[in-house]
Every structure is written in structure tokens, then in C-alpha cells.
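For this depiction, one protein chain was excluded, whereas all remaining protein chains were kept in their positions.
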Amino acid sequence: MSRAIRFAPLALLLIVILALVWRLATPADTTVSSKLEGQPLPVFQLAAAVPPKAALETADFATGQPRILNIFASWCVPCISEVKVLQGLKRRGVHIDGIAIRDRPQDVAAFLDRNGDPYERIGADPQSALQIALGSSGVPESFIVDGEGIIRYQHIGPIEASDVPKILKKLEEAR
Amino acid sequence: MIAETGLAALWLAAGLAALQFLLMVIALRTTLDVGRTIRAVAAVQGALALTAFVMLLLVFARSDMSVALVFENSHTAKPFIYKIAGAWGNHEGSMLLWVTVLSGAGACLGLLSRQTHERTLVAALGAQAALALGFYAFLLIASNPFARLLPAPPNGKGLNPLLQDPGLAFHPPTLYFGYVGLSVAFSLAVGALLTGEVDAKLARAMRPWVLGAWTLLTLGITAGSYWAYYELGWGGYWFWDPVENASLMPWLAATALLHSINVLAARGALKAWTMMLAVVAFSMSMVGTFLVRSGILTSVHAFAIDPQRGTFLLALLAIYVGAAFILFAVRGATLKEGAPFELVSRETGLVVNNLLLSVILGIVFLGTLYPLFVEAVSGEKLSVGAPYFNAVAGPLALVLAILVGIGPLLSWRRERRPVFKQLTVPALLGVTVFVISFIVAPAMGVLPRVGLPVAMFLAGASILPLVGRNPLRAPIATWGMVVAHLGIAVSLVGMAMNAAFTSERLAVVRPNETLTVGPWTVLLKEVTPTAGQNFTAIEAELRATRGDGIKVLKPQTRYFTDPPMETNEAAIDTFWNGQLYTVIGKPDPSGGWQLRLWWKPFVTLIWAGGVLIALGGAIAMTGRVRRQRRRKPEWRKERYA
Partner (left out) sequence: MKPKNQRLILVAAAMVAVLVAVLLAMWGLRDRASYFYTPAEISAGKAAQGQTIRLGGMVEQGSIQPQGDGVTIRFVLTDGEGRTPVMYRGIVPDLFREGSGAVAEGQLKNGTFIADTILAKHDERYVPPELGNLVAEHKAGKTLER
């Protein structure tokens, strides 16, 4: 058997391994990339989602402290389990504000009654206009905004218990 | 306590694997006889790994939430059988299962092999231990299944409804036994390359292992296909998804290996092919495992890859497969060719069979990894799916199917008789079906148009080896071959019928309205809310008839909360000539419901064929093993010079 044939499989293996190594080193990115990390929050002023609880506007994020901006809805199923995690974060002293998208005040109120309320302020975004402006692709989604109103991190999907260490780290970095 | 016992057993097993490997090195370099010792070590290693796995099953059975894995993957409310299945329904647990089967196979190899060259067997046991060592290391360093979670939470996270399904719960173990069974072939090949004893005896030793692994792989793939068919809700049975390809590729290699072994066993020929295929088959098992667990080939919108796991597995893959390929490259020149054969002979037929299967394997492999290569080189994102695989591999598979009908009729070495005369009947059958298909179904796709006659030809040709002789006197292995080849034909018929004659209807239907599909008239009686153990659902009651009696079907859409998800439960009714497949969709503002119906004639033949193929393998295995056991065990007396 010629040397070429005997060593061919090895050569092929090398090429395949190289490709796989490359892939492991550079993971695929999400379909909708976060273009807003490092950008300031868009200017907005939302009405209160659940009066008399405070409404939400851009100026609320220039407090000098990093805050979490959480996009949720009463009809969003994964949001139910996320509330518990958010409350855990709130107990650690994290400031969380919410945006309720495409929702009605009575439904949001019922959701908070049933599952708990980790939010300091909740703004209403009935047409999801702000959600799109934030480049958010779904619900729930959270943003870490630093003390000067710059978006520092976008977390897609519900924040689970296993994500908490990363969230806390990002909050620290945003100081 | 139980978890710690399991962990301790795992460490001990790893230690013994190291010892087993050392014994092989000693045996190859000195004249010491380690036969008894290495077998004992292999046996104890297997027992220890099994102990560790049993400990894992126990903590799951008891819902011990202080074990992190149980917390992540189980819940006290789970039905008992799924608590057990939860043990292997996750990364760490399935890796433990993998290593248990690996070391168990090694133990059986040591204890049950009778007709193998002693030196080769010792080398094979060492190779098997080397394989196990890498996985033990992976488990103990990066994927400890017994890690504790303290303080123990009251209940677990794992009530994923998708995993609470009998097919899915038991499909992974079947596949694993298949994948890991191929490791024995790999080890025997490596052992034989090391000792130079590549001959018919080796082939006979490898055969039952390959047959067993191949049979289980066939069953696993068939079961997986049926699961996807009824669970995913739109009647497809194969998607060329990387996860599916990960199980198909070892199967293709194993099929080629199986046939190559037969040539080596009967004629002493095709040594190089057989050794290479044995290495490739298990390599494909490893590639498959890597692809699935590292997450690198999940979809365009994946965002949770585990690079650490992937890197470890990739390293193991590179080491094992690389070492085997180097060994092959270096020792390949010493493989002396066996008895010569003519152009028209069974050997040639099997060489062509090997070639075609290897090419199809290459095509599937290329298609699966191509998106990766392209993105690495040009950054372009693309996906390769059914259009590629069907167009490229399909025709080759059909050519192969025709050869499957002809090959078994050829004699070894030199075919003198007019074989093609025997094939006139099956050939006529095929041609007739081909012609009729134009009359019955003028608008059929090319693949089913050609596939159906080929399948009918194969069905007729596959039984020919038993025709003209006393079937009861034929060797059991021949029966196995006939049944398996017939199974291929049956499966092909099912696929062709499904592609050519499926009827589908999709419409909005209000209660008390009907929708027709194929010969069926389906009435939507009503849609009511309902609930199950851990879900709420809306259920449609459908009344279907095609003239003789009414069948009731109840498709559902289910909503789960823990974790939150929505699934579609199709309602399927099976008849002698097909399946009625019904799915309910979303409601309409006008009070109607989206309803999707399929009538799939003879679709069940696809999986019936798969079961037949596996049955053929099982029959052949019984035949071979029985014949082998009648000879006296040689290892007790053989000493090497």
C-alpha cells in the first residue's frame, strides 16, 4: 500500500481537528447582535405601567449607581420564574427597573401580585417601541446600565440562578 | 454516602484502567505472561465502573437533592421510571454510562474471548483501557457526576416534559451500547496492528462485537427517527440534523466494517480496509459524541456553547484517533494481502459495497461539517440540509441497494454460474413497478420514482439465497443476512411511499366542520381545555372516517410551567395501510382552529424495515456465536513463542 494512502487518513484528521479547534475558540454569535453595549440608553419617557408605582424615564438611570433594566410582560411565561431570581438580586441590594411591554395595567398588577415585585419603577411600553429601540429581540431580556446611563451588558432570555454570578460581576464592572 | 461510594469506585476503576494499560505495555515488551492478570484487572475494572453507575441510579431513584446532578435534572414529582432515566439524560450521567459500557465491554472481551491470538487480545485489552482512561479523566476532572450541592435544595429543576417520554428515555442507552460496542472493534484492530496478527481469526473475534453494536445502533437510530416523527409534529422522520448524522455516521462505518470482516474471515483478504474501517467506526462514534455535546453545530441562533467540555472531548478524539491512524500508517505496509479474487466474485462485490458505504459516509461527514469549514475560511454562514444530502447521497444509496440484491448470490473467488438468470424475477418485478408508477402517479419525484422499483427488486432478490435449497439447513447467519437485506427493502418501500403518496391538508376548521385528506373525512367535534400531571392543554376531538367506522383522535397543545414551554402532541392512528397524523394549531378569531392532517400510506414500513434489519443482525449474531462456542477455548493453553 503506497505511503500516500497510508498517511491520507491522518492528514484528513488533522484538517478536521483544526477546523473543530477553530470553531471551539470562536463561538457563534446570536442572530440579533447587541449593538447597544457601550452606547447610552435611548432617550425615553414611559408612562407608569402600574400607577401609582413610579414611571420610568432615561433620567432615572443617571443616578451614579448601576441598575438593571428588565423587559418583561404579564403574558410572558419564562418571566414567572425570573421574578424569583430578580427578587434574590434585589435582596442583595441591586436596583431593578422594569418595562412592561404590550400589557395592560390590570394584568401587570395581577402578575406582580401573583409572583412578586422586584421593581423600583415600571414603565409601560404598549407598542414595544422602546424595546425595538433597545435592540431587544424577545422577552424577557435585561440590560445592565451604569451610573451614567450607558448600557454595559445585554442579557438575552430569563436570568437564571446560574447567571447570577455573571450578572453581579457585570454590575461590579459597571461601577 | 452513596454518592461518595460511587465516586470512590470511579477513582478505583480509573486506577485499574491505568494498571491494565501498563500490563499491556509489559506484555508487549517482555516475555512475561500477563494473560490471567490482565483479564482479572479488566473484570474488576468493569465491576467498579458498574458500581459507580449503580450508585448514580440510586441517588436519582431516591431524589437525593444534595447531589448537584440530581438537583439539575430531576424532581420528586417525576414518575419513577423517568427519575431513573434522568440519570443518563444529562451530560455527566451519560458520560458515566459511556465509560461503564466501555469498561464492561473490556471485561467481557477479556473473559469471553476464546478464539483470539493471545498477544493480540492482551494488546486489545490495553487499548480498551487506554480509551477508558481518557474518559475517566474527563469525568473525574471536568464532569463529576457525584458533585455535592450543599445545602441541599428542597426540590429539583428537572421536570423537562420533553424528556418524559419512553422513546427518548431509552434511546440514548441503546445508542451508547452501539457506539461503545464499536470500541471493542477499535481496540482489537489496534491490538492486531501492534502485534501484526491481522488474519481471519481476528475477524472472527471482532465479528460478534461488531454485529451486536451494529444491531443496537440500528435499533437506536430507528427509535430516534420514530420519536422525532411523532414528537416534532410535522410528520418528518429524518432531518439530516447534526445530531442525527452523529448516529448515522458510525452506523455507516459499522455496516461497511461488518461486511469487510466477513471477507477477512472467509478469505483472509481486505486486511487494510477492515483495520481502517474498525478505527473509523469508533472514531465516528467519538466525533458524534463530540459534535452533540460541544454544541458547536447547533443552530445559527445558538448562544450556549460549552467550550470546556468540547475542548476535552476534542483532545481525546485527537489523541485516540490520531494514534490509531499513525499506527495504521506505520504498520499498514506490513499487512500482507490475502487470497486473490476475480472481477466477478463476492469479494469484489463486497469491495464495491465498502467503497459505496465509505463514500456515502464521506458525503454525510462533509455535509455535516461543511458549514463549519466555510465559516472558518470565509466567515460566511450557511446551512446544509436535506436538499444536499438527498441529492448527493440518495442516488448512491439506491445504487448500493441494487448491489445488495446481487452481491449475496456471487460465489467467493470466482463466479462461474450465470447469476443474473436468478435475478430475472426480481428485475421484472422492479421494472413492472417502475412502469406502473407512471400510470398510477404521473407526478412523482425522481428519488421515489426510482426508489420504489429498486426496493421491490431488492425485496425479491434478498430472499434468493434461501431459494433452491432447504431453508432449514441454511446456516443461521444466512437467515440473518436475508432478513436484514429484506429489511432494507421494506424500509425503502416505506420511504418511497411516504415521499410519493402522502396527502396533506392544512386549513382553519370550525367545530362541526369537516376536512378531507386522502380517503379520510375528518370532523372537528370540539376543542376543550384539559390538564395532565404537570401541564394544561387544549385538546381537539376529531372524528375520522373513510367509509367503515369512525376513529377518534385527540391532538393536543400542551403548556408546561416548569420549565415553561409549549409542545404539540400529534394524534396518530395506525392502520394496515398507513397512518393518519393530526395536529391542532392556533385558534382563529372567527372561532375556528388551525388543523393540519396527513394521510401517510405505508409510512410504518420505514421503521418496520429498521426493526427487521436489526433482527437480521441479531439472528446472524446468534448463528455466529453458537458456532464459535462449539470450539474449545484456546486461551487457556496457548502461549506465545
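As written, the chains take the letters A and B, and residue 1 is the first residue of each chain.
The definition used in the following text is that a residue touches a chain if its C-beta (ideal position, glycine included) is under 8 Å from a C-beta of that chain, and two chains touch if they have at least 3 such contacts.
Keep in mind the model is a prediction, meaning the values are calculated, not measured.
Student: Any idea which of B:L149, B:L429 or B:M565 touches the chain not displayed?
Tutor: B:M565
Student: Of the listed residues B:W11, B:F239 or B:F434, which contacts the missing chain in the full complex?
Tutor: In the full complex, the listed residue that touches the missing chain is B:F239.
Student: Looking at B:T311, B:S411, B:Q594 or B:T622, which makes contact with the chain not pictured?
Tutor: B:Q594
Student: Of B:R119, B:R293 or B:R346, which residue touches the hidden chain?
Tutor: Missing-chain contact among the listed residues: B:R293.
Student: Touching the absent chain in the whole complex: find that residue among A:P78, A:P118 or A:G149.
Tutor: Result: among the candidates, A:P78 touches the missing chain.
Student: Counting contacts across the full complex, list the positions on subunit A that touch the omitted chain.
Tutor: Residues touching the hidden chain, for subunit A, are 30-32, 35, 78, 101-102, 127-129, 131-132, 135-139, 157-158, 160.
Student: Go through subunit B and note every residue touching the omitted chain.
Tutor: These residues of subunit B touch the chain that is not shown: 89-91, 94, 160, 162-163, 168, 172, 228, 232-236, 239, 241-244, 292-293, 295, 297-304, 306, 340, 342-343, 348, 351, 355-356, 359, 362-363, 366-367, 370-371, 380-385, 387-388, 391-392, 395-396, 502-504, 506-508, 557, 563, 565-568, 583, 585-586, 588-590, 592, 594, 596.
Operating definition for what follows: only the chains that are shown with their structure count from here on.
Student: Take the average of all CA coordinates in subunit A, do the same for subunit B, and state the distance between these two points in whole angstrom.
Tutor: Each chain reduced to its C-alpha mean, subunit A and subunit B end up 39 Å apart.
Student: Which positions of subunit A touch subunit B when the two form their complex?
Tutor: Residues 1, 3, 6-7, 9-10, 13, 16-17, 19-25, 27-31, 77-78, 80-81, 156.
Student: For subunit B, which residues are in contact with subunit A within the complex?
Tutor: 272, 276, 280, 290, 294, 296, 300-303, 305, 307, 310-311, 314, 317-318, 321-322, 325-326, 328-329, 332-333, 335, 369, 372-373, 375-376, 559, 561-565
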